[in-house]
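Only a single protein chain was left out; the remaining protein chains are all shown in position.
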Amino acid sequence: MSEDAGAAAERPVVDRRGNAFWASLALPGVAWLCLFFLLPFYVILCVAFGSVHPVFLTPQPAWNPLSWDTRAFEFVLEGLFTPGAAFQVVFLRTLAYVAIATSLSLLIAYPVAYYVARHGGRYKGLLLAGLVAPFFISYLMRMLAWINLLQDDGWVNDVLVWAGVLDGPRNWLDGRASSVILGMVYGYVPFMILPLYAFLDRIDGRLLEAARDLGASRFQTFRLVTLPLSGPAILAAVAIIALPMFGDYYTPDLLSQSPNTSLIGNQISLYIRGGQQVPVGAALVVCLMAFLAVLMAYYLVVTVRAQRRLGG
Amino acid sequence: MAMHPRESRYGRREFLGRSAVGVIGLSSLGTLLAACGGGDGGAAALELASPSNPVTQPLFDDNPPVASGLEPEKGTLRIYNWSGYLWPRIKKDFAKEYGVQVEETYFSTTDEAVAKISSGAVDFDVFFPTTDRVGRLIAGKALQPLNHDYLPNLRNVWPSVQDPWYDKGSRYTVPYTTWTTGIGYRVDKVATRPESLSNPYEIYWDEANRGKVYLLDDSRDAPAHMLLKNGIMNVNTEDPEDIELAKNELKSLIDAVNVKLSTDDYTNVPEGKAWVHQMWSGSAIGAQWYLPEGTGPEVLGFWFPEDGRGVIGNDMIAIPRNAKHPVLAHHFLNYLLDEKHGYDNFVNYTGYQPPLTALDPDRLVSDGVVPANLKTAIVRESDFDVAMPLTELSADGQALWQNAWAEFKAGV
Partner (left out) sequence: MTSVAGAGAGSARNGRLREWIANPWGKPRVLPLVTVAYLAWSILPILIAIRFSFNEGRSRSTAQGWSFRWYWEDPDLSVWADPDLRTALFQSLRLAGIAVLVTVPLGTALAIGLTRWRGRGSGAARAVSLATLVTPEIVMGTALLLVFVNLLTFVPLGTPAQAIGHITFSLVFVLIIVRGRLLAIGPEYEEAARDLGASRLQAIRLALLPMLWPAIVASGIIVFAISMDDFVISQFLSSGTNTDTVPVRIYATGRTAPTPALNALATLTLAVTIAFAALGFLLWWLLKRARGDRESALEHLAH
């Protein structure tokens, strides 16, 4: 990165050189991402379209796309598109869990973020600390806390029995969907609150005052101004938690252990870490990525359109 | 590509249904044939061993055993093992005696362990393979042949396992423990005990235990009980119809009792998480040490077929080819084959019985090692005459079982 000291004379030349300088500053990071993010995706493809070692049955990637073998892929696609087949059932279940968990998260996150951002008052700092705190507590530790509470003799049962809601302790960890979904909500909701808060906090107060001045009630102000404005932020918050949720396998593992609640992540984990048919696992990953890419593309299109509308 | 001979048994519809399984198997067969032709220097042909087809494992010029008469290396002996499968005192004592460090790393499934060992991405000195995988590890040269000069204690074990069907002459492995796969249960919780049923395997479907029924999280062990329930004694079957049957039996358990999967049988049962748990005999014996305070071992029960026709096995110890301390590893193997160390490891910690000739199974109850109610978990050398070990499957067979297992685990 040698820097030419006497380059101040000609502006355009400087700019081009400057550009090269900035590019070179970004280079190590870009190279890192190419090597450890993009390249691995190519390797996933090569494994998904590859074969297995004849003896160990470990994957043998096909590096050359011309020699790609599509059979593991066909197997996965067939499983995904045959009604009632295992992959499809698991995928639909994952979709349902993610949809329910995301909606519940939004129902919790939006009011909380709204309140802290708009009505936090002098407690704002304290409330904000409470919202940020879960970031510093590992997801697994938070799940562990719930396992403690949900045990047969845990506090959840104690409280519910004491309050008369239940006659006797209930086995919350016996493989029920509700435990898994609530676990996911608990785990992911903090990641949704913060972006929503950041957005709601930034809404120009004058805009809301103007609405009130024009005679809108608080609710009308919210419905006609705040909510439409938060559309993109809600979408972003949904994307931030929903996409990673599609890869979850540890929440059902910890809170259920039953086949009834297994997600697409569990199937991927089984095939990838199981070692005998890694290409099938890799093909599953590719399909999941393709699906998520579609969601991402939809998100981008919607966002760009919204921006354009605001701009116009 | 040529058809696999077994492929002709599939009907057209079935073939479509399983196409990828078949083709992955086929493609691997193709490469295997190529390898036999000498194209691929890395791997040799694989002969599937079974009690009726004992195999003398091949030796390779490029994978020689360590020379005799070497001093054990210093440094850290790295062990790759199941968790709870080696008494920490043994490690400590060995480390002291040899002036080395001992570090143990755990895996939770054989699949995971074999994947890592065969990838070559890890270097362990001591590994604990199972009979259903060891042939592949040897053929792929992931294990090194043993130098028996360092293993005088091998003569301490039963003659049958000094010369086992999966590795005649113990070229690559020495035996570690023996076990059977039965059904563990909580005497104080279940309404019906397995032995009181005409078909004891039906206990898994007893709805009174809903949410408290566990199978071993293992794509071979769990289906084996489904086969045995239906009188299919060949637990190593690769017949798609048998596999389909086992799969459907497994799936029916989801609705019946919301079955759960775990390999922590030795804690799930004593902790009361499970009332009925497919269980390894060694875990049943070890479970008494995990009971909460105030609960006695009489609450534990273990059922194994009275006629002995159940799943049996023995685990073994081997030295990975890329071990950094091969001589030290030989010494460690020999250390574990010592009568006292083997016995101590068993009665103090693992609960898994070593096949030591000096160990009298009939005395285990009177010596207070095994509670009388768990005497069904004791293994005798003669048990191996009738019971069935899990043997290595062909690539196709493995794929069929894995897909059936994945489908069951999907909770369809």
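All chains are identified by letter, namely A and B, in their written order; residue positions are counted from 1 within each chain.
Note that in this section contacts are C-beta pairs under 8 Å (C-beta built on N, C-alpha and C of every residue); 3 or more make two chains touch, one makes a residue touch a chain.
Remember, it's a predicted structure, so these values are computed and weren't measured experimentally.
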Worksheet item: From the list A:99, A:140, A:166 or A:302, which touches the chain that is not on show?
Response: A:140
Worksheet item: In the full complex, which of A:81, A:115 or A:162 touches the chain missing from this view?
Response: A:115
Discussion item. Which parts of subunit A face the unshown chain closely enough to count as touching?
Written reply: 1, 3, 5, 8, 18-19, 21-30, 32-41, 43-44, 46-47, 58-59, 61, 108, 111-112, 114-116, 118-119, 125, 127-149, 151, 153-155, 186, 189-190, 194, 197-198, 201-202, 217-219, 222-223, 239-240, 243-250, 253-254, 257, 265, 268-269, 272-273, 278, 281-282, 285, 288-289, 292, 296
Response to the item:
Hidden partner sits against subunit B at residues 80, 83, 103-108, 116, 119-122, 124, 262, 264, 267-268, 270-271, 290, 292-293
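The rule we apply is simple: only the chains that are shown with their structure count from here on.
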Discussion item. Taking the mean of the CA coordinates per chain, how far is subunit A from subunit B in Å?
Written reply: 38
Fill in: subunit A residues touching subunit B - in the complex, by the definition given at the top
51-58, 60, 69, 71-72, 74-76, 78, 84-87, 89-90, 93, 152, 171, 174-175, 256-262, 266-267, 270-271, 273-280
Worksheet item: Where on subunit B does subunit A make contact in their complex?
Response: 19-21, 23-24, 27-29, 31-32, 35, 40, 43-44, 46, 109, 111-112, 114-115, 118-119, 136-137, 139-140, 142, 210-212, 219, 254, 258-262, 272, 395, 398-399, 402-403, 405-412
